[in-house]
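A protein chain is absent from this complex, but the other protein chains hold their places.
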Amino acid sequence: MSTSHEPRRSRRRRRLAGYAVIAVALLGVGTAYGFATERPGVAEAGNPNQEVLQGKALYLQGCSSCHGLAAEGGADAPSLIGVGAAAVDFQVSTGRMPLQQQEAEARPKPPRYTAAETAEIAAFVAALAPGPAVPGKDQYTPTDADMALGGNLFRTNCSSCHNFTGEGGALAYGRSAPAMKNATDLQIYEAMLTGPGTMPVFGDRQLTPDQKKDIISYVQGMKAEPDPGGFNLGRSGAIAEGLVAWLAGIGVLAGVAMWIGARARRAR
Amino acid sequence: MSDHVESHDESSLRPPIVERVIRPQDADPKRADSAERKIALMFLLSAIGTVGFIVAYVAIPRLSTTKDVRWSNFWLGISLTLSLGGIAAGIIAWVRWLMPAHEVVQQRHELAAPDEELEAAAQVIVVGAQESGIARRSLLKRSLGLALGLFALPGVLLLRDLGPLPRKTLDTTLWKANSPLLNAETGAPVKLGDLEVGSFTTVLPLKVEDMSEEDYAKTPVLLIRLEPGINKPAPGRENWAYQDHVAYSKICTHVGCPIGLYQKQSHKLLCPCHQSTFDVPRACKVVFGPAARSLPQLPISVNADGEFIATASFDQPVGPSFFERS
Partner (left out) sequence: MSTTKPRRGEKPAGSATADDTATRSPVGPQPAPKILKKALGEVDSRFGLAGYLKRSMNKVFPDHWSFMLGEIALYSFIVLLLSGTFLTFFFRPGTNTVVYPTTGNYVPLRGLPMTEAFESTLRISFDVRGGLLIRQIHHWAALLFMAAIVAHCCRIFFTGAFRKPREANWLIGVGLITLGLLEGFAGYSLPDDLLSGTGLRIAYGIIESIPIVGTYLGSFVFGGQFPGPDFIPRLFTIHILLVPGILLALITAHLLLMWYQKHTQWPAEHRTNDNVVGAPFYPAFMAKTGGFFFAVFAVTAGLSALVQINPVWLYGPYNPAQVGAGSQPDFYIGWLEGTLRLMPNLETHIDGHTISWNVLIPAVVIPGVLFTAMAIYPFLEAWVTRDYATHNICDRPRNRPGRTALGVAVLTELGVCLLAGGNDVLAEKYDISLYATTWTFRAMFFILPPLAFMATRRICLGLQYRDAHSAQHGYETGRIVMLANGEFIEVEAALPEDAIARMGLEYRQGPPPALEPPVDEHGVRSKSRHNPIEKVRGRIGAFLYEPDVEPLTDGHGKGHASNGHADAELPAAEQTELTSGEGHTD
């Protein structure tokens, strides 16, 4: 807005001054806002209260819209009071929670929260009411576990949903038992302990921690176990085998038969 | 390409040609030799495959890990494929490239004999029957019929001891009043409080090793702990559950698969074989699938030591339906 008779330098200065005022104002308001709101940060080690508070903040931000402000649950989500830290750790670390959309069941996806943040939310939920805690490393790591026994337990309790080696299976009402290919030892333990979604609960008095270790050893062991017969077709069974027999077997042999019976090439 | 059919001559060595086919290699000996070399190469590859098989076999004196087995299966298999495939390709190429490709013809002979022959055959049958005397001698005929008719019976009768008569065996199981509910894996009794809400486990009345295989096949029972207030017992069955714990036969009433699939949130048991679905709070009534009967319920209670026990046997046969079942 400089008048035409003002020298050029002072015209520029006035314009610049306008920009400077706006920039300062923005910075100032933003900084003030930043200080005004509570920012969740990394909890200081050894300060459980701080962890619970951080967790509560995260919870209010990302979970309360479905699970309620006091974790009491709602029409779309169950109550979290008493589910325990283990349930939260499982759901959040597998990325099932927060839900992307309301559908028949929560899908595993890349987790949204870091491990520390997950621990904070879990601490918050655990503080609401007593529930299964996150197991310690020696509890879920299957060293010295009996893989064969674990297999037997798996086949009695788990394979009717998850398939013989944990490849997953279909359930009713749009649900499914997922494949175990990305599951960690801890996640398998927590799933058995807390019974996520429609999965039944296998508490420690029903499947003892040792038995759980055996099962984990079986599941993880089977993932690593090589297939001695060749390509395993997804370990999915006779349907894939039948398809291969028809397409590769009969297909190739019909092709050979066509070669045998083909019209001979005439000279010239 | 001539296509006239040459006259059929009984004394000729080979069938007459209807279509003469001259391939490039028929006209040019050099091509034929080249074809021969290609075929020889295929046979050579087969021989290499065979040698490879022998090498792969002796390379591992003793299998000891799954990886060994995978390696062995692969190399033995590939070399065997090469060995067989080389022969296959070689022989087929030999036929197609070098053996004559002419189309030859053969007349079909009339299958039916001329009428006189047919008449003669029929007459021989009649004359022979008369010679045997069977037409005239009705006593002979009838007694023969009796003997032959009966003679197959011992063969059928010998099959009787293939198995016992079913009698009432299908109607009952080992479950009776005061049978303990033992964990199917460990054999330890299941106590009140072992199961969390939404848990289920498989239980037996005896340890597995103390039962015959046939009894074991029909005794597994599912003990399920429902959420409080969910269970809706049928009239007269209010005391068959104990503090939200219910027990039902694990054997599907469709064709007998064990049902291990419990969906906690919808309280349904789903049989993985043919998708029969049972609604647990409503006495395992069938809500989907080909099963026609609800799962038999085992009435349970808890004894003084806090251990689960059955209070009576099943009130109906477990497992698939059969004709004698009412």
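As written, the chain order gives the labels A and B, with residue 1 at the start of each chain.
Here is the rule we use: a residue touches a chain if its C-beta (ideal position, glycine included) is under 8 Å from a C-beta of that chain, and two chains touch if they have at least 3 such contacts.
In this text, all values refer to a predicted model and were calculated from it rather than measured experimentally.
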item	value
Full-complex contact with the absent chain, from B:261, B:284 or B:310	B:261
Identified contact with the non-displayed chain, of A:53, A:87, A:128 or A:177	A:177
Residues in chain B touching the chain absent from view	3, 5-6, 12-20, 22, 26-30, 33, 37, 57, 60, 63-66, 68-69, 72-74, 76-78, 80-81, 84-85, 87-92, 94-95, 99-108, 111, 159-160, 162-166, 169-170, 184, 202, 213-214, 216-218, 220, 250, 254-261, 272-276, 286, 288-293, 319-326
Hidden partner interface residues of chain A, rising order	104, 146-149, 151-152, 155-156, 159-165, 167-174, 176-177, 218, 221-222, 225, 227-233, 235-239, 241-246, 248-250, 252-254, 256-258, 260-262
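The rule is short, and it goes like this: only the chains that are shown with their structure count from here on.
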item	value
Centroid distance [mean C-alpha coordinates] between chain B and chain A, Å	39
Residue numbers on chain A that touch chain B, as the complex places them	152-153, 156-157, 159-161, 169, 171-173, 175, 195, 197-203, 205-206, 211, 225-230, 256, 259-260, 262, 264-267
Residues of chain B touching chain A in the complex	1, 21-24, 26-28, 66-67, 69-70, 73-74, 77, 88, 92, 95-96, 101, 184-185, 193-202, 258-266, 268, 270, 272, 275, 277, 288
